[in-house]
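Some chains have been omitted; the remaining ones sit where they do in the full complex.
Here the chain labels run A and B in written order, and each chain numbers its own residues starting at 1.
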Amino acid sequence: MSFELLFQSLTIFATITLAISGVLQAARSEMDFFGALVLACVCALGGGSLRDLLIGATPVFWTKDLSYLAAILPTTLIMIIAVHYIPPGKGIRLKILDIADAIGLALFAILGAAKTLQLGFDEPVAVVMGAITGIAGGMIRDILSQTVPIVMRGEVYASAAIIGIISYTLIRMVTTETVAILIGMAIIIVIRLVALEWGLNLPKLKPPSDKY
Amino acid sequence: MSFELLFQSLTIFATITLAISGVLQAARSEMDFFGALVLACVCALGGGSLRDLLIGATPVFWTKDLSYLAAILPTTLIMIIAVHYIPPGKGIRLKILDIADAIGLALFAILGAAKTLQLGFDEPVAVVMGAITGIAGGMIRDILSQTVPIVMRGEVYASAAIIGIISYTLIRMVTTETVAILIGMAIIIVIRLVALEWGLNLPKLKPPSDKY
């Protein structure tokens, strides 16, 4: 598989997983169909759009290649039907949301950093842009659906993305781009799912006694 | 009336209605004068700015033509005085806010889609950009004033915009641009006001029993 095709395939796959997480969040917040569509678009396109804006790669990626919008619409329709067949209770929907979100975070974080490096920016900028690509869509989703923003919840979220992106920028110096991308993504997914499964949290900044 | 002049006039009119909705929301959230000015600008300029950023039409529209800022400032001043003469209670202020918001939504949604098509983007991108132009300003207003975001409230909001924009993109294939623009706007205003008057809602995605 050529590098271009791998890049494109992974981006479409990440778009679908984040659209799924958007619909599931919309279901949890009891939105209607169009609300779910808005949230699916925000999740799937928000982070990459913000990255493209900041690095000056406008018009943003999904305006020139309709395959992203073409992937979101059927995903939203299928998930809206599928959500009725996921048994209620037991946190199964929340678990699917978390896994879809972890995969989308990993893929977009690494692909966002890779695109930034390809355009000639320095490594530190690529790390920030990768984090934005991975995190921003979920953050806007949480704000619009009045959920506690991910960055507030602890849960090793931004940290998983940043560790994975830094690993990718280091690994790509000693091996091929494709290998580095896949390892970087794997690191993020593993850290994120391990942290979720075991309820891991990084230490908070200070004891809660001194609130003001 | 030439098409350019119609386009410009409608945009200024939409700017004024959305500035009004911003001031009324600021009054409901008990902000001061400058908070009202910030909210009026966000409502009136936010959606179109985000559209211009995403399609790469920068600097954004209101930086090159001062008539938009020139329309917002007196509107804000007049509304701040007028708000004292609207009788309290009975939901009259809320009703004016809803009507101003519906007109602004309709005008900006269709004009946003029209501008995107004129710049050579495909129809699906124009639908999304129209929705962003119409909805984003109100969404940022709601987030900044700590109101439940419109997309969360059901109330046939995003749906009215999307139905109207799709109608516009279809109608313009069989008639003139001006007629299609006016019909598209009318569809959005009618759907939105009927839904508000009768309290219509689209079905929610799932029963509220399975919250997690």
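The rule is short, and it goes like this: a residue touches a chain if its C-beta (ideal position, glycine included) is under 8 Å from a C-beta of that chain, and two chains touch if they have at least 3 such contacts.
None of the values given here were measured: they were computed from a predicted structure.
Here 2 copies are displayed; the structure file describes the full homo-oligomeric complex as 3 copies.
Everything below uses one rule, namely that only the chains that are shown with their structure count from here on.
Centroid to centroid, with C-alpha atoms defining each point, subunit A and subunit B lie 29 Å apart.
Partner subunit A is touched in their complex by these residues of subunit B: 53-56, 58, 121-122, 124-125, 128-129, 131, 135, 139, 143, 148-149, 151-152, 154, 157-159, 162, 201-212. Looking at the complex, you find that subunit A touches subunit B at residues 23, 26-39, 41, 49, 53, 58-60, 62-63, 66, 69-70, 80, 83-84, 88-89, 91, 93-94, 143-146.
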